[in-house]
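Missing here: one protein chain of the complex. Every other protein chain is in place.
What follows is chain A.
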Amino acid sequence: MPVSGDGRPDPEALLRAAAQEGRGRLKIFLGAAPGVGKTFEMLSEGAGRRRDGTDVVVGVVETHGRAETEALTRGHEIIPRLNVAYEGRALGEMDLDAVLARGPRLALVDELAHTNAPGSRHPKRYQDVEELLAAGIDVYSTLNIQHVESLNDIVASFTRVRVRETVPDSILEMAEIEVVDIPPDELIERLKAGKVYLPHEATRALSHFFSKSNLSALRELALRRAAQAVDTQMLEHVRALGVGGTWAGSDRIVVAINELPGADGLVRAAKRVADGLRGPWTALFIETPRTAHFSDAQHQRVAAVMTLATQLGAAVATVPATSVVEGIRGFLTDARATQLVVGKSRRSRWFEFLHGSVVDRLIRETPGVTVHVLPMEEGPGSSPVRRQSGNWGKPAGYLVTLLLVAFVTALASALFHILDLGNVALLYLLPVMAAASLFGLRTGLFAGIASSLAYNFFFLPPVGTLSVSNPENVVSIFVLLGVATATSQLTSRVRAQADMAAASARTNATLAGFLRQLSAINDASVAARMICDDVARLFDVETVLLTSSGGTSLTVQAASAPGYRLDTMDMAAANWASDNGTAAGKGSGTLAASEWLFQPLKAGGKALAVIGVAKENSGDPIRADQLPLLTSLIDQAALVLERLRLETEMRDVDAVRTRDRLRAALLSSVSHDLRTPLTAVIAAADQLDHGATPELIGTIKSESARLNRFVANLLDMARVEAGALKLNVEATDLSDAVAGAAHDARRALQGHDVRLQVSPSLPLVRVDAQLLHHCLLNLLDNAGRYGDPGTEIIVEGVHLYGQIRLSILDHGPGLPPGREAEVFETFRRLEGSDRAIGGTGLGLAIVKAFAEAMGMSVEAGNRDDGEGAAFTLVFPADLIVRNTSESHI
């Protein structure tokens, strides 16, 4: 990319340009009003492209029965519409998947602002179009000027018709725009001739819409918007090339939004200001103590306005502060903003007199910032926040207040002889301050009134009446009321600040606790379970966590409640969230018909998992003000999952390496250990032709036994590796077990004296008799093989310190000191004990695996007298059967 002179290319503009490559191009046929011939124009241009050899299909076109338009569609390939059943009617929507599957070069998609039938993938057609563009398909579409988001207010202001179907400006900004224009008179002619399609029910409302003045205004808007788009695109191009340097507008615009219904208008106005100044802009919401008392509708409104601002290209910020003015002032300074857009609600003069005008203070306290003040529209349902009944205070507070007042009255009466009237009034300050600080404003005022009444009745002359003889005493009454107001205001502010600090501390503590718990976990499924449970607990929702392993479809990994239900729509939303890395489902812009809101857990730009949240009563799963906390939690969770995934990957690599090494060892071992005895057997069998000798028969028998032992070990090892060990635990007599094993191993023990020193008085142990038998066979086999010929092999059992230790001792070279534990590794044969002796390194590994499976351990070492090896099976106390009562035997 060329960079000229001193100019520097704007990285963001370059990124946008790069993102455009590989994407389809969008061309919008923009009209001032219905009937100007947008669809006709789009179709004829499409036809032209087709004649030039472009692969063109019609995604969706509304011909409204007009013959010329109808005729133009005929030459095109039309993708059949998808019939979506909604409230008993079949609505024909564009079959997005069919178009994607067909994959044309250019798709014609009429009416960009169209709202899809509920249950479609996207609520809006322009989102379908975005998906087509992302798939590299060029799109021609049509749009009327009143559907452009940022012009919505303006159009409504002079036509009195507000359309709800709007298209974000960002769509227009990436599109090539062609204005389809006819003079207003001609359009009115066409309307009269019935050539303009209007929905029947809207005819009357629209007749006003089509006045000449309206049409002229709309036409001007369309032309100006198109010019602006050209302007923006040109600018973008210039910035990408790094040409010039004056574009870097020094203006930064901030729009302060609030919970009132007109806030969306503020955002649109700010967009126009930002467009005009070509500066970056931010939508700012100040979270004050008052925010905590918002109704759900108000929270949702704020969230909706923030979303709108994002769609219009704004950055958004939510800043906590004690007051709106302070919050805005702080943010303006931090962001070095130059322009502020605020709304002025039509509050009563009385309200402003009491609270001061926010706008006035802003103008005074933010020097250097241009403040744009817009009147806020007071739509229906915009009644000011009603004080919640909680602000009336608890009834107990009033009771306590009355008691306090009574007490002070009694006290004052008792002390009246030494106090003058003024001091009595001072005493009455006590209940007022107490009530105001403990129970809030209303209770405080109540205390003030009660105190002044009591003061008046009992102490002010004439005593016993409520009339006031001395006008000076009226002042005392007002002082009491004033103190009540001031005290309660002060305490409530302090309390609100404390509440906010506490809430923020809670949030931080929640995050920290969540992270600490998660970091301690080493198992992905446990982590998934914990994420689900924690999110469910913190937000009082149901949760599911889905993952896809190895390119397979998403499956549920964990859920907070077992009774969760995910239908096709929910799974589609989950998949969307996973594939696109953005939220989908209820409360989001995509597949909102799902009952669940799915958020991806992203790490390294890839969705590792998707978490779904839902409310039991099908309400909106997450309140807007809780979203930041949820997002933080999800980000942390994603990091943990990523760490676990990497660890697993590392382990897998290690496991594969170990397995490869084992496989090589196994092959060499198997070929050696199977062939040797087989060779002996075959040779001996050949010799039998010349007459059987006891020696030959002995060879055949012992070699066959060896083969049999080896095959048994291979099978055992396979069972261990496959995790297919099924324990059949029962009380077992060790003297019996040892005798049985010695009997079965008699061939391997030939040439040795075997001494069994296992007392019949040893307690029984709870083990799997079969596995123990195999352990003993291998240990005896090992002793027989490595013990010097003719020496003694001792099996001894001792019951010591609550354990039973069963040792097999041989006379021989023993084990190399310091490397005793290595004998239990698969295919391990210690140096100095070579192949010559035969047998595989499997036997002892099996002993260890079986022993551990039964809850025992096995130790390898040398005899205390150093004359040979000692292998010991240790039966811990919990495997030992307590003494059996005599009555049953």
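To be clear about the criterion, a contact is a pair of C-beta atoms (placed from the backbone, for glycine too) under 8 Å apart; a residue touches a chain by one contact, two chains touch by 3 or more; residues count from 1.
FYI, contacts and distances are computed from a predicted model.
Peer 1: Out of "Acyl-CoA dehydrogenase", "ABC transporter permease", "Response regulator transcription factor" or "Simple sugar transport system ATP-binding protein", what name does the UniProt record list for the absent chain?
Peer 2: UniProt protein name of the non-displayed chain: "Response regulator transcription factor".
Peer 1: Check the options A:Asp97, A:Glu647, A:Glu730 or A:Glu852 and report the residue that touches the missing chain.
Peer 2: A:Glu730
Peer 1: Among A:Val267, A:Ala748, A:Leu764 or A:Leu879, single out the residue that touches the unshown chain.
Peer 2: Touches the omitted chain: A:Leu764.
Peer 1: With the full complex in mind, choose from A:Ile182, A:Val316, A:Met569 or A:Ala739 the residue touching the hidden chain.
Peer 2: Here the residue in touch with the unshown chain is A:Ala739.
Peer 1: So which bits of chain A touch the chain we can't see?
Peer 2: 704, 708, 712, 728, 730-733, 735-736, 738-740, 743, 756, 760, 764, 769-770, 773, 881, 884, 888-889
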